[in-house]
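In this view, the complex is presented without one of its protein chains, the others remaining in place.
Chains: A, B and C, in written order; residue numbering restarts at 1 for each.
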Amino acid sequence: MDHVSVWLGAFLTLGILSFLYKDNPWYKLCEAIFVGASAGYWVIVLWWDNLVGKFYEGVGDDPALWVGMILGVLMLVRLIPKVGWISRWPLAFIVGATSGFWMMNYLGSNIIEQVGATIMPLLSTQVGAGFDAGVWMILSRLVVFVGTFTGLVYFFFSKEHKGAFGTTARVGIFFIMITFGASFGYTVMSRMSLLIGRIDFILGDWLGLIN
Amino acid sequence: MRQTIPLFITFFIGILLIIAVFIPPFGELGETFTLFFDIMAVFAFFLGGGNLLRVHINKLRNKKPDWPYSIVTLSGFGLMLAAGLFKINNPGDIAAAVDTAGSLFYFMFHAAMVPLGSTMYSLLAFFVASASYRAFRAKNREATLLLIAAFIILLGRTPFGMYISGWIPDEVSLFQIPNLAVWIMNSPNLAGQRAIMIGIGLGVISMSLRLILGIERSYLGGDK
Amino acid sequence: MSYHSRRCLRSLPTITAIVSCLLLALPFYASGQEPVTDSVPADTAVVIEAAPPTTVLSSDHKYDDGDQINLSWVPSIDETLKDSKVIGYKIYRAEDGGEFELLAEIPDVDTTNAYADQEVEHGHKYAYYVASVTETGEYASLETMPLEPEREWLDLNKAYLFIMALIISGAVIIYVETAKRGKELFVRKIAGLEAIDDAVGRATEMGRPVLFIPGIHDMDDVQTLAALTILGRVARTIADYDTKIFMPVSRSLVMTAARETIKSSYQAAGRPDAYNDDMVNYVTDEQFGYVAAVDGIMVREKPATVFLLGAFFAESLILAETGNSVGAIQIAGTARPAQLPFFIAACDFTLIGEELFAASAYLSGEPRQLGSLKGQDVGKAIAMVVIIGGVATATLAGAWQMGFAESIHGWLMEVFSTN
Partner (left out) sequence: MENLGVIISLIIIFGGLAWLFWRSVQGREVERRIIFVFIFVAVAAPILFPITFEEKATPVVKSLFDKIESLPEKSKVLISFDYDPAMQPEVQPMANALSRHCLEKGHTVVFMCLWATGQSLLTATLESVIKPEFPELVDGTDYISVGYKAGNEGVLNVIVSDFIRMFPTDINGTPLDSTVIFQDIKSCADFDLILAVGGGRPGPKEWVLFVGDPAKVPIGVGVAAVVAPQLYPYYPRQVVGILGGVKGAAEYETELAAAHPRFDEVDKPGLRMMGPQTLAHMVIMAFIVIGNIAMFRARRKAE
């Protein structure tokens, strides 16, 4: 069994990698397997986890779950052309719930928390060992303060980016670009590890070249 | 009428979830609605999965280009479905977890989906390389800053950062590349992240209000 | 949502309760108890090894659904002794005047002298006592008065959050109303959005399809909602130009919603017959299975224009580079900062964070929608003023201990904290 899965794994791995050369039947085969099997996988997960696990096993304690069931059934109504428009109700429900839920969530975590975290003293006799110890700290905090402020200016929609306002917005975009650069640098690392994992599989588990 | 009821539902549910934050007895409402959503997702799948089957059966029937692959897709789908639904080869009884080691479902997941998924994921390494060569160019000041920041972080995340900047005295140790990398992460990066986050927060609030108040209603379809 | 409630509810009342208990207990502690332990000679065979905890107080947890009672006590006086025999506490509870039953054991004597009982229900009364535990026995305190946990209908801890929500939503609504009355509102140009028409036009000229990828998340992500609102505008242009659109999606619900959206755009353009359900197809929920399929579609169909809008993760660059390799014009946007650099590198136009959410309003050109963008700016202005004011007062307070600055800073920290 183990032998089978290693060879199957190698076959599929190389098939996907062959896409880098160009689209070809091997890749198409792997793609077809992937799409079919994974769609099947997700039905099963939805079936056992959501329908059985959450609804069937939970509805006894919580009859409110019937609401979810009814909304779900309403989704299928679209298959009947005459009353198909009723299927918009569950959609409207989801849009309302998503909007309301995330609106408050983002207000708390993205606005209030982040603004609060930016409010710090630039210099302080209480933090660290006094003024002299904190040159770097002062610099860092100044950078955070200026960067956050100018970044917000960049996103301002009501004013053309001209004059002093434009210069500030430009400083803001500089900070945003550094952020993207940092994200990129950090991400590259992650991506390499994945490839390392795959090559490790081909050379080690399959070909047995690594001791 | 066909538009009014959905608009009202969106409005009512949206407002309900907003005020629920301030009313302790409604505190669990968000979680309950998440459960509703999970149940609805199952039914939505009847439509999605049905669509997948229809597309591939059509392809097969009309002998469209690449139709043989549709057979593979359909059989992969069917096999996974059967393996999971009937728990084929599951060492436990029917009550055992669907992904118990040894079952056909477990085998298909680990022998097929895992290598496929992680290889697809690892293609990124190649694309990172080609994008680095082709697209990360100092075309203007903004792009140059992006590049410099990326470069320092990259260096800082390899042992070379320390090798080439180890000579810098400890008083200004900030300029040693690994420390500089951490400083970039902690200061300018943090500032940019915050500005983006605050902006996103406001964008979400404004869009949510447009949806709840029915100003934005394109998703609802027309009157017919 | 509930993390707000829980985190806000927790700290303040508990701390107040504990502090007040300690204060109340102080005189008692000083006068009544000390002699007792002192008077027990070490060599006599006394059975009492430890004094019970004193001043056990139960109090209702504020601003909850009536499902928590906070309990606090002054530790057994013996705990402070070096050779203390106290190894922990046991909490006993009686419901509605019934028998006392063991509720919880607290082994950590050094730090804990409070307990939050979350297994209570509104409408019942609970009495407690706490016993100090030694190796050989338990020494019980007096019982507390029966207490019914109260249910509050308004969470006053969140008054500031409420005011903030009110101000920002108020600003949005006021601007929407102003715009409705016909006042011209200026919104600056956003390059990525200006390009959409041209991008669709290019696909028409080349006779190739437009590919629209709405991210890989479901309808419970706001980014997907944003993508669909933009789809409404894009589909309208596509219907006008009579271009082909292709939209593989990874969630069934998104498929349903996207079909409604495109259909209504085609109706609005006056071409309902040109719409067809095959424009939107479900592929698979699996992240990379979906990516494999979309990559295949890209190299086989060679779209002239690709939209990548919504929630993207690792697949962002795989999709964007493949799109680039087939020579498509690409317009991307996401609220995930980690993916933005890849879009910036490999796509022609990128909507950064907030711009993604503002896009459909901007594209609609409708006054009311533009008004909502103005409302957003008010929020930004408030954030900017608070940041400047906050940093200034914090600095004045931190470096020069100025009284007024300290109080303003303290107040701001209170407002801008969800704890």
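Going forward, a contact is a pair of C-beta atoms (placed from the backbone, for glycine too) under 8 Å apart; a residue touches a chain by one contact, two chains touch by 3 or more.
What you are looking at is a predicted structure, and each value in this text was computed from that prediction instead of being measured.
> Which of the chains on display does the removed chain touch in the whole complex?
So, spelled out: the chain left out of view touches A, B, C.
> Taking the entire complex into account, which one of B:39, B:128 or B:145 touches the absent chain?
Spelled out, the listed residue whose C-beta touches the missing chain is B:128.
> Which residue from B:9, B:39, B:81 or B:154 sits in contact with the chain not drawn here?
Hidden-chain contact among the options goes to B:154.
> Of B:75, B:165 or B:186, which residue touches the hidden chain?
Counting the whole complex, the residue in contact with the absent chain is B:186.
> Which listed residue, A:27, A:102, A:156 or A:186, touches the chain dropped from view?
Hidden-chain contact among the options goes to A:186.
> Considering the entire assembly, which residues of subunit B contact the chain that has been omitted?
Its contact residues with the unshown chain are 31, 34-35, 99, 101, 110, 114, 117-118, 121, 125-126, 128-130, 132-134, 136-139, 147, 150-151, 154-155, 157-160, 162, 178-179, 182, 185-186, 189-190, 193-194, 197.
> Quickly run down the residues of subunit A that touch the omitted chain.
20-21, 45, 49-50, 53-54, 109, 114, 117, 179, 182-183, 186-197, 199-200, 203-204, 209-210
> Touching residues of subunit C against the unshown chain: what are they?
Missing-chain contacts on subunit C: residues 2-3, 6-7, 10-11, 104-108, 118, 288, 313-314, 325, 337-338, 418-419.
Heads up, the rule we're going with is that only the chains that are shown with their structure count from here on.
> For this assembly, give the contact graph shape among line, ring, star, complete and other.
Topology of the interface graph: complete, with all chain pairs in contact.
> Subunit B to subunit C: how many Å between their CA centres?
18
> If you average the CA atoms of subunit A and of subunit B, how far apart do the two points sit, in angstrom?
4
> Of all the residues in subunit A, which ones touch at least 2 other chains?
16, 19, 28, 30-31, 34-35, 37-39, 41-42, 75, 78, 88, 91, 94-95, 97, 99, 101-102, 104, 106-107, 109, 111, 115, 118, 145, 148-149, 152, 155, 176, 179-181, 183-184, 186-187, 191
> What residues in subunit B touch two or more of the other chains?
17-18, 21, 30, 37, 40-41, 44-47, 49, 52, 113, 116-118, 120-121, 123-124, 128, 136, 146, 150, 192-193, 196-200, 202, 204-205, 207-209, 211, 219-221
> Spell out the residues on subunit C that touch subunit B in their complex, using ranges where they run on.
These residues of subunit C touch subunit B: 1-2, 4-5, 9, 63-66, 151-155, 158, 161-162, 165, 168-169, 172-173, 176, 218-220, 222, 225-226, 228-229, 231-233, 251-253, 255-257, 260-261, 263-265, 267-268, 272, 278, 281-284, 286-289, 291-292, 314, 317-318, 321-322, 335, 337, 341-342, 344-346, 352-358, 360-361, 368-369, 372-373, 375-376, 379-380, 383.
> For the complex, give me every residue of subunit A touching subunit B.
Within the complex, subunit A touches subunit B at residues 1, 4-5, 8-10, 12-13, 16-17, 19-20, 28-44, 46-51, 54-55, 58, 62, 64-65, 67-69, 71-73, 75-76, 78-79, 85, 88-97, 99-104, 106-107, 109-111, 114-115, 117-118, 136, 139-140, 143-152, 154-155, 172-189, 191-192, 194-195, 197-198, 201.
> Touching residues of subunit A toward subunit C in the complex: what are they?
By the definition above, subunit A touches subunit C via 16, 19, 22-23, 27-28, 30-31, 34-35, 37-39, 41-42, 75, 78, 87-88, 91, 94-95, 97-99, 101-102, 104-109, 111-113, 115-116, 118-127, 131, 145, 148-149, 152-153, 155-161, 176, 179-181, 183-184, 186-187, 191.
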